[in-house]
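All protein chains of the complex are present and in place, except for one that has been dropped.
A, B, C and D are the chain letters, set down in written order, and residue numbers restart from 1 in every chain.
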Amino acid sequence: MKTAIVIGTIVATRKEEGLVGSKLLLTQPVNMSKEPIGEPFIAVDTVGAGIGEFVMYSTGTASRNAANKPKSSIDAAIVGIIDGYDIRTDLFDDKK
Amino acid sequence: MKTAIVIGTIVATRKEEGLVGSKLLLTQPVNMSKEPIGEPFIAVDTVGAGIGEFVMYSTGTASRNAANKPKSSIDAAIVGIIDGYDIRTDLFDDKK
Amino acid sequence: MKTAIVIGTIVATRKEEGLVGSKLLLTQPVNMSKEPIGEPFIAVDTVGAGIGEFVMYSTGTASRNAANKPKSSIDAAIVGIIDGYDIRTDLFDDKK
Amino acid sequence: MKTAIVIGTIVATRKEEGLVGSKLLLTQPVNMSKEPIGEPFIAVDTVGAGIGEFVMYSTGTASRNAANKPKSSIDAAIVGIIDGYDIRTDLFDDKK
Partner (left out) sequence: MKTAIVIGTIVATRKEEGLVGSKLLLTQPVNMSKEPIGEPFIAVDTVGAGIGEFVMYSTGTASRNAANKPKSSIDAAIVGIIDGYDIRTDLFDDKK
């Protein structure tokens, strides 16, 4: 699973049936310093994530599992809202 | 799911059976400013997308689900036409 | 699906059973100007593609579907020979 | 499977059901010199890995298999703790 911040929403009236009824969130991958890495993509919300929230997302079959829509065209989903984390930042000091 | 713009069509007479009858669209991945990112690829149309339209696409099993051709060699499909979106562009101001 | 040009063949006597009987083509991904992008890889032929032909390929489960070998170790297959295409090259003029 | 070092843990109260009960480890991909390559991601622990340990991880269906949660939204899992390895570093000398 990877980390991201929800940055917006998408409206698409003509869309594959399996996407109907799912909230389409514009999602910006970020690193653990919450800096953007790569381009935004579209994920289905499965945990009630709001704009600006720091989240976990899954891709592929995992995302359809999260949305409980195995036969849909979903290939990315928000699967968790991150409350907190701890990192041992010293682990690579000898490599710097 | 990711964003793209449909830029053309492909003609392939000799092709895998599962592709027969599907419209093969030449698709250019773009970011949210509709700037090209990466190389064009070929996606099956499942929502009646036209040339120049801003679309959502899925890859892998999701794309075969969208085309309703689980046993085909489809690995990318257009699954939505984007009407509009909103983005909170201020979310990363402190990171610039 | 992505575009490539077939550039050669591979001989591998000791190989996974599911690959036996399949033609192993050395395949160079190319863009729509037929310029090489990335490294060559090995794909199973499913449409009678020859050396130098401009083709479409699929990866993952799609490739095993194309070869009709769902239990094999195939993860890339040539699934179409491209006769022609049209591209609206003006779509990004305002972005240049 | 790829190599990584476990660098921390993630806390996410609101998360997809299939993730409940699984330890969420912050995982830094590393090369064989244990130098960071790419961004950290979140993997489910399946072998009792601790912070700082040199591990193997799998992604996609393999990760759900490791966690024995095929219907979950898991898409990455720690699947082994590396005790040791040997590398023939001379194999590419003629290429340098």
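Basically, a residue touches a chain if its C-beta (ideal position, glycine included) is under 8 Å from a C-beta of that chain, and two chains touch if they have at least 3 such contacts.
The shown structure was predicted, so the numbers you read here are calculated from the model rather than taken from an experiment.
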Report task. Provide the residue numbers of subunit D that touch the chain removed from this figure. Result -> 1-3, 31-32, 37, 46-48, 56, 58-63, 65-66, 77, 79-89, 91-92, 95
**Report entry** Positions on subunit C contacted by the hidden chain, ascending
**Finding:** 5, 7-16, 18-19, 24, 26, 28, 34-36, 39-43, 51-52, 60-61, 64, 71-76
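Operating definition for what follows: only the chains that are shown with their structure count from here on.
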Query raised in the report: If you take the chains that touch subunit C and keep only those that also touch subunit D, what is left?
Result: none
Requested in this report: Chains touching subunit A and subunit C alike, please list them.
Outcome: B
Requested in this report: Specify, for the interface formed by the sequence copies subunit B and subunit C, whether it is same or different in terms of residue numbers shared by both sides, with half as the dividing line.
Outcome: different
Query raised in the report: Hey, how far is the Cα centre of subunit A from the one of subunit B, in Å?
Result: 19
Query - Shared-contact residues (touching 2 or more other chains) in subunit B - result: 60-61
Query raised in the report: Which word fits the touch map of the chains here: line, ring, star, complete or other?
Result: line
